[in-house]
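Below: one structure, written as structure tokens.
Note that one protein chain is taken out, while the other chains of the complex remain in position.
Right, subunit A next:
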């Protein structure tokens, strides 16, 4: 157990030292603030809660940005250490490969959690200070956004590990990381949309579409944020889907959990079999 914490601590300190955490936190905070103050301007007389509008805009942007940050953080963690030769050395220490990969995962998800919480959180506090009133529901939606963003990031860290243990060279890993990002964030949705257009609602019913969305961590995240909370669902324009949806938020939550666990388990398994 100690070894896991030592590894996690090293990952965290490394990210702190090379300003990774600082950069990611600043990026997320800037994004959240600019969305809050620019994005909510045209709300006008609708009297929507500034906080909830921000949550929706942020959720839509997190879907693009956070997976990218997570993949960049994780794609070279195994293959990079192998290339540098430090993996060979570490594997002669009393540290099992599962301990190593789990420690790294803890470290990386903590880095991402910290950046998200501090980045979005500080923006949230600034928004609340400027808004006329902030209800408990607003805070709930905001906390939900932070929590689900962490889950989304962790799922992509997990996917990044899978790439990292599968490839032989770092260069391959970075190429694959971009491909994974493109696929889940852009192509998958376009494919689903395309099928829907072609199908004209003949065979694909709403619940089947919902199910399809669970097969993508980014869409699970969208589903969770845009439909999971009453207030945001109404504002996001997803209420028509959400209204008919038979899937409770637990499904989206479970799907995200599976997207963290399954790729991680496979990468741990592949890594423990890999010859150095």
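The criterion applied here is as follows: a contact is a pair of C-beta atoms (placed from the backbone, for glycine too) under 8 Å apart; a residue touches a chain by one contact, two chains touch by 3 or more; residues count from 1.
By definition in this document, contacts and distances are computed from a predicted model.
Engineer: Of the options "ABC transporter ATP-binding protein", "Segregation and condensation protein A", "Dihydrolipoyl dehydrogenase" or "NADH-quinone oxidoreductase subunit C", which is the UniProt protein name for the chain that has been left out of view?
Structural biologist: Listed in its UniProt record, the absent chain's protein name reads "ABC transporter ATP-binding protein".
Engineer: Touching the hidden chain in the complete assembly: which of A:93, A:139, A:183 or A:250 does that?
Structural biologist: Answering carefully, the residue with contact to the hidden chain is A:93.
Engineer: Among A:125, A:179 or A:276, which residue is in contact with the omitted chain in the full complex?
Structural biologist: Considering all chains, including the one not shown, the answer is A:276.
Engineer: By the contact criterion defined above, which parts of subunit A meet the unshown chain? Give residue numbers in ascending order.
Structural biologist: Residues in contact with the chain left out: 2-3, 6, 10, 13-14, 17-18, 84-86, 88-96, 275-276.
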